[in-house]
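Dumping the structure here so I can ask a few things about it.
The complex is shown incomplete by one protein chain, all other protein chains being positioned as in the whole.
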Amino acid sequence: MLSWMIFSPLIGMAAILAMPRNRPDIVRWAAVITTAVPLALGVMVFSQFDRSTAAMQFVEQVSWIAPFNIEYYVGIDGLSVPMVLLTVLLSFICIFASWNIENGVKGYFAMFLLLESAMLGVFCALDFFLFFVFWEVMLLPMYFLIGIWGGANKVYAATKFFLYTLAGSVLMLLVMLGMYFTTEPHTFSLLQLANLHPFSTMTMDLFGWQLPMDKVFFVGLFIGFAIKVPIWPFHTWLPWAHVEAPTAVSVILAGVLLKMGTYGILRISYPILPSATLWAADAMAILGVISILYGAFCAMAQKDLKKLVAYSSVSHMGYVILGMASLTTAGVNGAVLQMFNHGTSTAMLFLLVGVIYDRAHHRWIVKPDGSRGFGGIAPVVPVYTGVMAIAVFASLGLPGLSGFISEALVFLGAFSVPRFQMYVIIGSLGIVLGAAYLLWMFMRVFLGPLNEEWSGLTDMNWRERFTLIPLTILVVVLGVYPMPVLKLMGTTVAKLLTSLT
Amino acid sequence: MVQNCIWIFSLPLIAFVLQASLGKKLPRQGDFISVIALLGSFLLALPIFLQVVSTGNISEAMSFTWISLPLPIPDSFLTSHPGISSPTFNLDIGILLNNPTAIMLGMVTFCCFLIHLFSTGYMKGEDRYHMFFAYISLFSAAMLGLVVSDNLFTFFMCWEVMGVCSYALIGFYYKKPSAINASIKAFMTTRVGDTCFFLGLMGLYIVFGTSNFSEIYQGLQGGFAEGKTILGVSALSFIGFMIMMGTIGKSAQFPLQIWLPDAMEGPTPVSALIHAATMVSGGVFLLIRTFPILEAGHVLPIIAYVGAITAFLAAMVAVVQTDIKKVLAYSTISQLGYMVMGIGVGAFAAAFLHLITHALFKACLFLCSGSVIHAVHTQDMREMGALRTKMPLTFISMLIATLAISGVPFFSGFVSKDRILGGALAYGMEHQVHALIPILGFAAALLTAFYMFRLIYMTFCGPAKDEHKHTHAHEMPWNMVLPTLLLSGLSLSIWFAGPTGIHGLDPFEVHWFDNAVAAAQTQAGIALHHGDEHIAHSAHGIALVLSLILATAGILLATFTYLKHLISADAWKSRLAPLYNVLVHKYYFDELYINVIIQRGLLVWNNLLARFDDRVVDRILVDGWKDISMGIKAFIGKFDDLVVDRIFVDGTGYVTAAGGWILRRFQTGRVQQYVILSLIGFTVAFICLVAGPK
Amino acid sequence: MSFLDWATGLHGYLFVGTILATLGIIAVVYRRNSIGVLLGIELLLNAASINFISFSKFRTAAIDGQIFALFIIIIAAAEAAVALAIILRLYRLRETIDAGEANLMRN
Partner (left out) sequence: MNGEIVQNLKLLSPELVLVFFLVVLFTVDSIWEQTRKNFVPLALVFAACLLGTIATCWVSKLAPTVFFSGLVANDSFSAFFRYVFLFSCAAGTYLAFGSKELEKQNRMEFSLLIVCVTFGMCLMAISTHLLMLYIGIETVSILSFVMAGFKSEDLRASEASFKYFIFGAFASALMLYGFSLIYGLTGSLQYGEIAQYVQANLGNMPYLLPLSLILVYSGLAYKISAFPMHFWTPDVYEGSPTPVASFFSVGPKAAGFAAILRFFLDILSYDAASGSWKAIGGEQLVSVVAIISAITMTVGNLSAIGQNSVKRMLAYSSIAHVGYMLMGILTLDTFGLGAILFYIIAYCAMNFGAFWVVSIVADLKGSDRLDAFRGLGWSMPVLGVTMVIFLASLAGIPMFSGFIGKMLIFGAIVKTPGLLWLAVLGVLNSVVSLYYYAKILRELWLEGREPGNPSELSIYHGVALVGLAIPTVVLGLWFAPVIHFVERSIATIL
C-alpha cells in the first residue's frame, strides 16, 4: 500500500509527460486524479493505522542492492503518519492552487508529482539509503519548480536553495556511510541501527584529535537537517526560496519540506544516537529559541507579505526544535503536532498570499517607495479577509485554533526541564512578537481606510475557496480537539523517549 | 446543574457560528439569535445563582480527559508489573461550579444579555451589524467558559479568545485608523501579560502536574510545592507573579494600563460589556481563583501596590479627561485597581463584591454614556450639557450609577468600596511600611467622587453648549433604556448588604454574598489571616467615616467647580500646568512604550536584524557565489559597504570566489610556466614524502 | 677509489645523466624557442637512456636496459616528428615559434 502511495504520483508523472502539449486542462485533471490516489490511500492509512503500537506498520521490505545490504524498506509509525497525511493533503490542494500556471504546464505538474513522490518516500523510508535517495531526489524538481515558474529573482533563489540543501545533505551522506561501516553487520536499516547504536563508545580521528563518534555523527546529521528546517543560522535560503517560488510550491516548501528536517532528527538522530541527543539537547534548545526570536524579529521588519510568512516559518519551526530538545512527552508530542499544525496554518497563509498576488501582482505590505501596498481591503474582499483572519490567528497561536495547543505542549514540555526554563521564558517573547507581526500585517493590509487602487479586487473564487476550506476545517477542529493527530503519534513518541533514557 | 453550564456557554457559541456564517442573510441580520441565546444563558444561570443566594453553597464539578499522551515507560517495567496500564500525561478539562462561579455566572449572563439587548438599538443600521453580534456572542461564550472552567488551562484559552474578540470589537470601525491602532495596541499589551500568565500556567503544571483548581488547592494544602523552585526562586512566587502579570495585562493595571482608554474606540456597548463589566474584571476573577497560590507565593503585597498605584494614577487622569468614555475608561482602570488592591491586602470578599457591583454600575454608566453619545453624536463632554431634560430616564440611571461609584451610602459601590478601603486601612495599620496603600486608596476615593460628578454635571446639567446637538437629542427607545434602568436598579446596596449599606445601621441585612464567599473560601482552603481583630475592627470604623467624608468632599468639590462655577477649573489648570500636562499625556506611558520601546527600540532592532539577515548572514554564503568572476575585485570594491560585515567576509562564498580567482591566475596559458609549477609541486610532494613524520 | 675509477664507473655515467637531465629541464623551462624546448626534452630522454645503459652494464647482467634505450631512441624520433609538424603548423598560422606566445587559451 505504501509503495502504491509513493509511486502512484510517478505513474501519473509518466502519463502526464506522454500527454499532448497543447491541452493543459487534461494535464491538470490528470494531476488532480493522480494526487487523489495517495490522498485516498492516506485516508485508508489513517483509518487502518493501529494507534496502540509503536511498531512499524504497512511494512514492505525487499532487498534492493544486495552487496551493500541496501533494502527497499518502507513502513510507517506514529511519527510518519501525520507527515504522510499532511503531504498527501497539501499535494492534492496544491494542484488546485497551481491551476493558473500557464507556461510549461506539463513540466510543472510532472515536477510536482515527482516532488510528491519523493516527499512521501522520505516519510516512509526505513532504510537510510532509501531515505537519502528520496531526500535528494526532491532537490531537482524543487530547483526547477522555483527556477522556472518562480518570481523575479527565481534563478538566484533556486540556486541558493539547491546549494544550501545539497550542502546539508552531503554531510548527511557522510554520516550515513560512517554509520554503515561502523556497525557490524553493515546495515542501512534505520531500525537495526537504532537497535545496535554502537556509536557512543567509539571515537574517530580528525588530525589527531579523538572525537566521540556519536557526537560527530549527530552534528553532521543535525546540520543537514537544520538546513532543511531551517534553524538559525542556516535559514537564509528560506526567505528567498519562499518568496520566489510559485504559490503551490511555497505551500509545499513550508508545509512539508521544512518538516522533513525535524522529522529526520526524530527518525534518525534520536533513536540511533541517543547519548549524543542528550548531549546536544541544550544546544538545540538554544538554537530553537534563537530561531523563534530571530524569525519573529525579521518577520516584523518585512515589507513583503510572503517574506513575512516565510520568516514566520523560521519562528514557528523554532518551537518544534525547542519541543524536541526538551525530550519530554509533552514537548515531543507538541513538536510533532506543531509540525502538522504549522503545515496547515502556514499553507493557508501562503495560499492566501498567492490569492492576492494573483490579483494584484504584487504583495507589498508597504511598497518600496513607502506608500501602502494595500490597505483597507477588508470590505472589498470579505471572505478572503475572514479566512485570512483565521489563518493569522491560527498562526499566532490563538486558543481554539490549531497552533495554540501545539505551542502550549511545546512550552509545557520545555518548561518542565529545569535548565530550559530560562530559554522558555525568552522564547515566550516569540508569542508576543508572533502576534505583533501578524496583526500588524493584518492591520496594514486589510484594515484602515481603503486604498482606492484596490477597490476593484475580486473576492476568492470557488477554486480558491476549495483549496482553503479543508485547511480551515482542520485548523479549527484540531484546535478544539487535537487528539486525532496526537493519538497517532503518542505511542511512538513514548517509545522513542523510552529509548532515549 | 453542571450540565446546564455547558449550555450556558454553548448557546452564545452557537449564536456566534450562526451569526458569522448566515447572519447577513437573516432578517434583522439575525440579531435576535444572539439576544435569545444570551437570554437562554441567563435563564439557565439564574437557578444556579438563586441556589447560591438561597442556600449559600453550591459545589459541583465534571471533567473529562481532553488530551492524553502515553508516557515513556520501559517495556520491561510493564511486563514486570502486569497489572499496571501504561501511564499517560493528561490534560483534563471540565467545569467547576462553585459559589464564585455561580455568582459570576449570574452577573455575566445578566450583563451580557442586557448589553446584547442594548446593542440592538445602539448598533442599528451599522455596517457589519451581524458580525458585531457574532463577536459579542463569541465573547460571551468565552467569558462564560472562563467562568465555569475548572482549570487554568481552559481558563487561559477562553481568556485569549476574549482578547481576540476584544481586538475585533475595538477595531470594529476598521476604517478608522485610530480604531485599528487601538485594537492592536490592546491586543498586544494584553498579550504581554497573557504570555506571562501562560508561563505561570506552565509553572503550575510543573509543580502540581495539573492546573485544576481543586487539585491545586489540595496540592497546596498537601505541601506539594514545598521546596520547588523555578529559576532559583520559589516556584509559587514565580507562578504567583506571572499570574499577577496576566491580571495586570487583562485588567489594565499599572504599568500595562495604556490600552484600556484607547479601547474606547470600540462601539459603546463593547466598552460596557468587555472593557468594564466582564473581560477586564476577568483579571480580578483570575486572582480570586488563584488566591491561595498568590498567598502562598507571597506576592500579595506587590499586588496591593499595583492596585493602589493604578487606582490613584488612573483617577488622576480621569479628572482631566473631556471625552465621556475616556473618563469612564480611567474610572474603570481605577476601580479595577481597587479590586486588585483589595485582593492584595487580603480583602478577598470585598474585592469580589466590588467586582460584581462595579460590573453592574459601570455597565450602566457606559450604556448611559452610549445613549448620550447616540443622542448627541459626540463624545466630547464640552459639547454636551443640559441633557437632563431631554433624557430623563438616562439621567436617572446614570445618576444612580454615579452615586454608586462615588461611594455614597444606599448604593452598592459604597458597600464594596468601603470594605476594600477598610481592608486596606487595616493592612496599612498592621504593616505600617505599607501605609502608602491605604493613602492612595483614599485619595482615589476622593478623586472618584469628583470626576464622576464632574461628568454628570458637564453632561446633564448646566447650559447646553452646542444648541444644534442639544435640540436633536432625544430619549432612547425601550431596548436601550430598559437595560440602563435595570442595571441602575441593581446598583442599590439593598441587593448586597442592606438598604443603607452601612454595616450595623441597616434595619435588615442581606448576607447571601458573605455567606457564599465564606463558603467559597473554605472550599478553596483559604484561611485568611485576619491579623489583629481589634485593628481590623477599628480600621473598618475609620474607613467608613473617612470614605463618607471623602465622597462628600469630592461631590462638593465637583459641584462647586462644575455646577456652581465657584472654583474655576481653568484657573487651576494653568496653576498646575506641569501636573496637568503630565496627566493629559497619561504620564507619558504611551510615549514611552510606543515611541521609545517600539519605534526606537523594537522596530529599529527588527530592521537591523532583517538587514543583517539579508546582508551578512546571507552574504556569507551568497555574494561570493553570485558574481565570482568579479571575485576579489568585487570584494575590495564593496569593502566599504561591508565594513560592518568584515568578520563574515571570510565566509565560504568569498573564499571560494577568491580561491577560484587565485587558482585561475596560475592558468596563464603559457605551457612553460605550467612545467615550472608542476616541478614545484613535485618537489613539495617529494619533500613531504621523504621528510614527513615516520 | 681514484677519480678515474669513479668517473669511468657507474657513478660517472650517472653524473653525466644527471647533468643532461638538469640541462634538459632548464631548456624546457627557459627556452623561448619551441625547437629549443623540444631539444630540452630530447636531452631528458637521452639522460634516461644513459641511465638505462649504465645500469644495464654495471648492475645487472641482462640487456633489457639497453633494449629499453633502443626503444627510447625510436620513440623519441616519432615524437620529434610529430612535434616538428606541430611547431611547423603553428609557425604557419602565427609566424612565430615562441613557446610563450601560445597562450590563446588561459585562465
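As written, the chain order gives the labels A, B and C, with residue 1 at the start of each chain.
Just so we're on the same page, a residue touches a chain if its C-beta (ideal position, glycine included) is under 8 Å from a C-beta of that chain, and two chains touch if they have at least 3 such contacts.
Since this is a predicted model, take the numbers as computed values, not measurements.
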Partners of the unshown chain among those that are drawn: A, B, C
Contacting the left-out chain in the complete assembly, out of A:Y73, A:W99 or A:Y143: A:Y143
Touch residues of chain C, complete complex, unshown partner: 14, 17, 21, 24, 28, 34, 37-38, 41, 44-45, 47-49, 51-52, 54-56, 59-60, 64-65, 67-68, 71-72, 75, 78-79, 82-83, 86-87, 89-90, 93-94, 99, 102-107
Footprint left on chain A by the chain that the document does not show: 64-68, 104, 132-133, 135-137, 139-140, 143-144, 147-148, 154-155, 158-159, 162-163, 166-167, 170-171, 173-174, 177-178, 180-181, 204-207, 216
Those residues of chain B which, in the complete complex, touch the missing chain: 625, 628-629, 631, 656-657, 659-661, 663-664, 666-667, 669, 671-672, 674-675, 677-678, 680-682, 685-686, 688-690, 692-694
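One rule holds for everything that comes next: only the chains that are shown with their structure count from here on.
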Chain contact graph, described as a line, ring, star, complete graph or other shape: line
Taking each chain's C-alpha mean as its centre, the one farthest from chain A: C
Most extensive contact between chains (C-beta pair count): A-B
Where chain A and chain C are represented by their mean Cα positions, the distance between them in whole Å: 66
Touching residues (chain side chain C, partner chain B) in the complex: 25, 28-30, 37, 99-100, 102-107
Chain A-facing residues of chain B, complex: 66-75, 86, 89, 127, 153, 156-158, 160-161, 164, 167, 171, 174-177, 180-181, 183-184, 187-188, 191-192, 194-195, 198-199, 202-203, 205-206, 230-231, 602-603, 605-607, 609-611, 613, 617-618, 621-622, 625-626
Chain B - residues contacting chain C, complex: 664-665, 667-672, 675-676, 679
